[in-house]
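One structure is given here, and the rest of the page talks about it.
With one protein chain held back, the other chains of the complex are shown just where they sit.
To keep things simple, chains are lettered A, B and C as they appear, and every chain counts its residues starting from 1.
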Amino acid sequence: MNALLHGRLTGLLVLGAVIAILPAFLPNNFYLDIAILAGFNAMVCVGLNLLIGYAGQISLGHAGFFGIGAYASAVLVGTYGWPPVLALLAGAAAVGLLAFLVAKPILRLKGHYLAMATLGIGIIVSIVLRTESGLTGGPDGMMVEPFRIFGVELYGEKVWYWVVGVLLVGVVWLSLNLIDSPMGRALRAVHGSEVAAEVVGVDTARFKVLVFALSAVFASVAGSLFAHYAGLITPAKADFFKSIELVTMVVFGGMASTFGAVVGAVVLTLLPQALTVFQDYQQIVLGGILMATMVFMPKGLLPTLAALLPARRRA
Amino acid sequence: MKMLTGTDIAPDTSTQVRRVGRPILKVEHLSREFGGVLAIGDLSFTVAAGDIHSIIGPNGAGKTTLFNLVTGVYKPSGGRVLFDGADVSGMAPYKLAARGMSRTFQNLQIFFNMTALENVMVGRHLHLNTRLLPALFRFPSLVRKDREARDRAARLMADVGLSRYVDADAAAMPYGALKRLEIARALASEPKLLLLDEPAAGLNATESREIDEVIKTVAAGGITVILVEHDMKMVMGISHRITALNHGRKLAEGTPEEVATNPEVVAAYLGAAP
Amino acid sequence: MFAELLQYLLSGLTIGAIYALAGLGFSIIYNASHVINFAQGEFIMIGGMASATLTASGVPLPLAILIGCGGAMLVGVLVAKFAVERARNASTVTLIIITIGASIFLRGVAELVWGKDFKRLDAFSGETPIQILGASMQPQSLWVVGTAAVLIVAIGLFFSRTLTGKAILATSHNRLAAQLVGIDVKRVVLASFALSAALGAVGGAVVAPITFSYTEMGIMLGLKGFTAAVLGGLGHGPGAVAGGLIVGVAEALGAGYISSAYKDAVAFVIILAVLLFMPNGLFGKRGTERV
């Protein structure tokens, strides 16, 4: 118990420290920008990992929720003049409700059928965003107003870096709390054996729906903030590829590991930028790395590395 | 599988004081078919509170199907199940758990993605705060109760002889220990009725005896036990009452000695026509 | 009015035939290995690109298709051997990521080999439209539908008449039992990938004159193929074919009568609606969990 709590705090402290000293090593705003994008992805992945890694349910449609959050902010603030905070909350509430409504029927599905259903939902959302151009600006997206709170406008990489950094630590904290709670154990039990969870009183359907909605809300909030930060949102941020990218980050970093999700998001956000030196070989290298990692480290990066350190495993 | 032999059918009746408790479980005309094949047909029996009630029968007799019907894993095609006087036919397992029914599985259903202790703590689910917000923000009350649950789970593990596995990953434990872990997990939910599906299968003689003791202790603690087991020595040794099944139907019911001497039961086990 | 409906049906059946082939490919691999191969669309792309570029450099069409087909089969076997087989016991998600990695990799190689531009492949028998009761279709559509029909029948015979086919079926029913009766399960998996790749490649070649070929042509076709396979019930061959045709026709009707912009959404709306009521697809077996 103490060891577990201890590990939790250590992890959070390390994460916080890395975030705090990182800017000293980043030469310009471009690198800050990449760090911020990694942070946004990490937030979504920490949430998605609760669903995929801990509760063992697949979603190939989470970019759709990210997209709804982003567009809710873009449209409500830009077109209807809502305060950004209110728009963000409205987006999150709408996504939570939507996720809640669709989750009940689709989470009865198993394995590949669930993959198909979530993929379908994500694609439908992205098609709607792409098509309703009167509202959303169509395939080329729309501009988004800066985020304003208490009369202060959040603008520029230097400001956003700290905003995203603090939020990420917060999201990781929430996730760690959840995992080490009765509800968290119920989620993991759903993954381990649904029927065994049921016979000791776990309403598996309820927890699946709850975690699906929760991870969707994480994605929505990240989407809203991302839209304000980037100043431009396009349906590409809600499409199938983005969903796949998110799942890949979770699995790559290590399923059922909150810090793994963070690591996966960071590595896979940096990778394409680093791979631009490969020019035409970029895709080949990216595809190759994905395959190789999953074939040789099916548990993902962090758990595999952690297993190499036997001392940590004991703790 | 052990064959029924002469020595096996010699229950130690002297220690068996017949207590007739109120009925805790009533199965009435229960049936279930799979694609036209009847797995359970018109089955009725009653389990008295406080008993160790065994269900025996050759492979394919429908014992596990019966467990699945009683615990809500499968929905019955016909008939009903009454638990504590209420009709619970087809009720979801988690609702039955809340009413005080839990079970173990013939094919292990362990949460291999957790530690042994956490497996048992999941068993405490019904007695803990499982709401989202307290979990996310780690309310002090939740942390305190969770700590209690942890201690209690550790005690339960000790009760079933698993003290040395408290911090182990479930995935790293031997088969025999996992069998007991399932019992500990089921007990953690504080059931009134516990269904054990072949708790001794795959265990050696020493381990079987240990399980035997565990079951007796459980029953002594006031928990009704329904037991499916092929180890006839164990069944005959600890059961108050036995229901014998064959081809999904009831073959015989009674005290161990009644059932053991029932020619139909003997025939079914020997594979001969009655 | 009728001509319009017929026009949509013809368009729908043409593209539906390709979805059916892709869906069948998904089902075959799923049966043999319980893997959803997200690189299925890339087999289609390889077929389309190979036949377009080879004919452009003077190779006769049938030979070009054959080479494309062979190339795709080789790629399929390599993917099975070096990626899927090695990760046999990995989780569903991990396997999905592996095949997605493979598809990204293959697209990258294709861009390098063939370039990023669109390739044109001449229609097999001219472009003079065929008029049917006021609707018109490209002669290539007949090639697409005809080829798909022949392949589907051939696959049906393969599974019911040949030893290899039966071995694949046996493996899908019970992997362990198949192994015990002496079926080399690994080879069955390789064979299923080769077979699916061949189906995809031929599909890609016949559809290329209609859609053009380009390195990204397989993405949507692959996804629709997956939809077709799930709609029919995963692992159910005839179901996948029916699923493909249903998706194709529904899309064309949706584009014609509802909104062309929502064409791609039609397939996914259908699949959601079906899964809501039939969690195992239209023809899939209802499984009962063994505990």
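Assorted remarks:
The working rule: a contact is a pair of C-beta atoms (placed from the backbone, for glycine too) under 8 Å apart; a residue touches a chain by one contact, two chains touch by 3 or more.
Simple rule for what comes next: contacts and distances are computed from a predicted model.
Going by its UniProt record, the hidden chain of the complex is named "Branched-chain amino acid transport system substrate-binding protein" among "Heme exporter protein B", "Branched-chain amino acid transport system substrate-binding protein", "Sarcosine oxidase subunit gamma" or "Multicomponent Na+:H+ antiporter subunit D".
Taking every chain of the complex into account, the absent chain touches A, C. Checked against the hidden chain, the listed residues A:232, A:271 or A:297 yield one contact partner: A:232.
The chain not shown here is touched by just one of C:77, C:142, C:170 or C:210, and that residue is C:210.
When you scan A:39, A:78, A:122 or A:141 for touch with the missing chain, the hit is A:141.
Against the chain not displayed here, chain A makes contact via residues 27-31, 33, 37, 130-131, 133, 138-141, 143, 230-234, 236-237, 276-281, 284-285, 288, 292. Take chain C: the residues that touch the chain left off the picture are 4, 7-8, 11, 15, 78, 82, 111, 116-118, 120, 122, 127, 129, 131, 136-138, 210-212, 214, 216-217, 220, 252, 255-256, 260-261, 263-264.
What we mean here is this: only the chains that are shown with their structure count from here on.
The chain with its CA mean position farthest from that of chain B is C. Centroids of chain A and chain B (each the mean of its C-alpha atoms) stand 41 Å apart. Centre-to-centre, using mean CA coordinates, chain B is 48 Å away from chain C. For chain A, residues touching at least two other chains, in rising order: 195. Under the contact definition stated at the top, the residues of chain C that touch 2 or more other chains are 289, 291. Considering their complex, residues 52, 58, 60, 105-106, 108-113, 115-117, 119-121, 123-124, 127-128, 130-131, 195, 240, 244, 247-248, 251-252, 255, 280-291, 294-295, 298 of chain A touch chain C. Those residues of chain A lying in contact with chain B across their complex are 1, 56, 174, 177-178, 181-186, 188-189, 191-193, 195-204, 210, 214, 256. On the chain B side of its complex with chain A, the touching residues are 71-73, 92-94, 96-98, 101-103, 105, 109-114, 118, 121-126, 128-132, 134-138, 142, 146-147, 149-150, 182, 185-186, 188-189.
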